[in-house]
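Excluded from the complex is one protein chain; the other protein chains are retained at their positions.
Each chain gets a letter, A, B and C, in the order it is written, and its residues are counted from 1.
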Amino acid sequence: MRVTVWNEFIHERNNKTVEAIYPRGIHATLAAQLGERLPEAEIGTATLQEAEHGLPAAVLDATDVLLWWGHLAHHKVADEVVERVYQRVMQGMGLLVLHSAHLSKIFTRLMGTTCNLRWREADDRELVWTVNPGHAIARGVSQPIEIPAHEMYGEYFDIPQPDELVFISSFSGGEVFRSGCCFKRGKGRIFYFSPGHETYPVYEQSAVCDVLANAVGWVYQPRVSPIETGESPNVAVDWWR
Amino acid sequence: MRVTVWNEFIHERNNKTVEAIYPRGIHATLAAQLGERLPEAEIGTATLQEAEHGLPAAVLDATDVLLWWGHLAHHKVADEVVERVYQRVMQGMGLLVLHSAHLSKIFTRLMGTTCNLRWREADDRELVWTVNPGHAIARGVSQPIEIPAHEMYGEYFDIPQPDELVFISSFSGGEVFRSGCCFKRGKGRIFYFSPGHETYPVYEQSAVCDVLANAVGWVYQPRVSPIETGESPNVAVDWWR
Amino acid sequence: MRVTVWNEFIHERNNKTVEAIYPRGIHATLAAQLGERLPEAEIGTATLQEAEHGLPAAVLDATDVLLWWGHLAHHKVADEVVERVYQRVMQGMGLLVLHSAHLSKIFTRLMGTTCNLRWREADDRELVWTVNPGHAIARGVSQPIEIPAHEMYGEYFDIPQPDELVFISSFSGGEVFRSGCCFKRGKGRIFYFSPGHETYPVYEQSAVCDVLANAVGWVYQPRVSPIETGESPNVAVDWWR
Partner (left out) sequence: MRVTVWNEFIHERNNKTVEAIYPRGIHATLAAQLGERLPEAEIGTATLQEAEHGLPAAVLDATDVLLWWGHLAHHKVADEVVERVYQRVMQGMGLLVLHSAHLSKIFTRLMGTTCNLRWREADDRELVWTVNPGHAIARGVSQPIEIPAHEMYGEYFDIPQPDELVFISSFSGGEVFRSGCCFKRGKGRIFYFSPGHETYPVYEQSAVCDVLANAVGWVYQPRVSPIETGESPNVAVDWWR
């Protein structure tokens, strides 16, 4: 299993608070956390600043699961790279979309909706509840996961009804949020997981990283369906023989 | 549209608090609230104490939408009556399951799961959030609906994934709950709505009753599909001609 | 209820076979069929050739339900018009996507997938089977609907899993197709219905048009949720009061 962690990597260099939490970048922390939990995986990283944002075709072709963290610079991600990621998802690559990446180009394109939500930065306590205990992403997860202080993300979250809803969060202010959502698009699997605001050490929490590792396992497909999906062919009778 | 409101009608006669809120019974209040909002509907009531619990075949045959409120006496509802209600749902009658009726015989039979949940009577504030604004039951509903004090119902709520999830609630204690859930079973439609604990005047809240009226409208089918579903027939080739 | 039927209106002017079936255009036939079944609706038409394709803001603002038939000229539909239609769907307008419009800009954008499929023009018999008899679109529909000769559309159809699957078709060649699919996106409802190839008189079949009328009724929302979805607002605690 080959995993690539993508991060826009801006907050960590511009903001002392964030730098203190993630001195080498959110991507480095995520890669380390996943590495501990998925010893068999090859884990690489890529950032906005690299050539082709670190996602040339050769890298994506060798990626089974892509994590995506972005916030300030969604509009700076080149459409060509977004298209490349999109095509890989259609062909079966797994995609893990994190926190503020709900407004990333790749996520909104895959969802077909605005993906808007309500938010507040006020140190709300977030509790993450499991509503699908038979799902692979909930495996071994005690409920609730408590995030002592976090940005609030609240409904209405303008996404399609998830194919499977795994987690719902509450916040001190009383809001709720569908915080763990599974989608299948094309031959690919997508998991959106909302915890991970940059000014809180969320990706240092063990339970959060356990969910991320489970999610990598779920979006990953060791062998993809052989069905061709890339065009609309004109077929004869008994074409499959 | 012919609506029947069923209530076990025990708390209101045994508990002064409940009697003060619903002097003529929860069923009478619900019938009155729906009557104001659905002037074209014929609305009747039925209770556990009546012969056949007020639901003989003649009544059910003339019922398009059945509301069900029960708590203490699920086990006292005769299996024969449950079977009759079940058959009507299979044939297209709408069913609105309220609050503690999550453990009623009819609901657990239709769901096929335990329908267990966590609960607490501690005057939690409940906020009911819309997560499906394109659904008919969310029509005109501002979010959130605030119930100043209510019994807490929390996840994990052991139901099948709803066909459509309309509302999610939060509680002061931090719990969340899938409080408005749509299911289709057989030719019938079912809506589970959790607000309505007997010791709080929840069914006197206008916004709650607006949801109930919307829900009656959604589970109601003016004309049911003609497809036969009551048996597994052996059919010839071109049987439909 | 205000309905607008959009048609690219090319085949009918370039192909004698199609002209013979739909002398005034598919849009005119659809408008007439719906008019018979929905006497209370105001029904208008619009075509590719008109200014702004007949869909200026004033027309869309006054449209509750839009039907879309296109095939040869998806790429000629101006992005600005597609954006306008998209925004209206997000705000609650109903959209009925017909046959070859599975590859239209508006449908692929809303789905987030390629929407590819397999096809064959060989006079296959199509049978349309109901798999959701409690759905409003299946109301009164006998199964199967038999289309004596039609273009084959076959799986895999690259769409997200429909929120509700209403019809599945079979074809003489043995293929199957999810021919009636419901989606909710933003506050809008979308129904994709595959029957309607231009060289066969499909929209002259009564049972097909009954489905279309049911579908217009289902995607139509007389009153849309008041919840704001157009942005991601920063909200204070208790912002809703």
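One rule holds in what follows: contacts are C-beta pairs under 8 Å (C-beta built on N, C-alpha and C of every residue); 3 or more make two chains touch, one makes a residue touch a chain.
Here the structure is a predicted model, which is why all the values come from computation and not from measurement.
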Residue among B:Arg2, B:Arg37, B:Arg125 or B:Lys184 that touches the chain left out of view: B:Lys184
Touch with the omitted chain, as defined above, among B:Ile43, B:Val65, B:Met93 or B:Met111: B:Met111
Residue numbers in chain C that touch the chain omitted from display: 125, 127, 129-133, 143-144, 154-157, 161, 164-165, 168-172, 174-176, 178
Residues of chain B (touch criterion as defined above) contacting the omitted chain: 90, 103, 109-114, 116-122, 154, 156, 158, 160-161, 163, 173-174, 183-186, 227, 229-239
Residues belonging to chain A that touch the chain removed from view: 92, 130, 132-136, 138-144, 146, 163-164, 184-189, 221-227, 229, 240
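Here is the rule we use: only the chains that are shown with their structure count from here on.
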Remotest chain, chain B as reference, centres from CA atoms: A
Overlap residues in chain B, where contacts from two or more other chains coincide: 130, 132-133, 143-144, 164
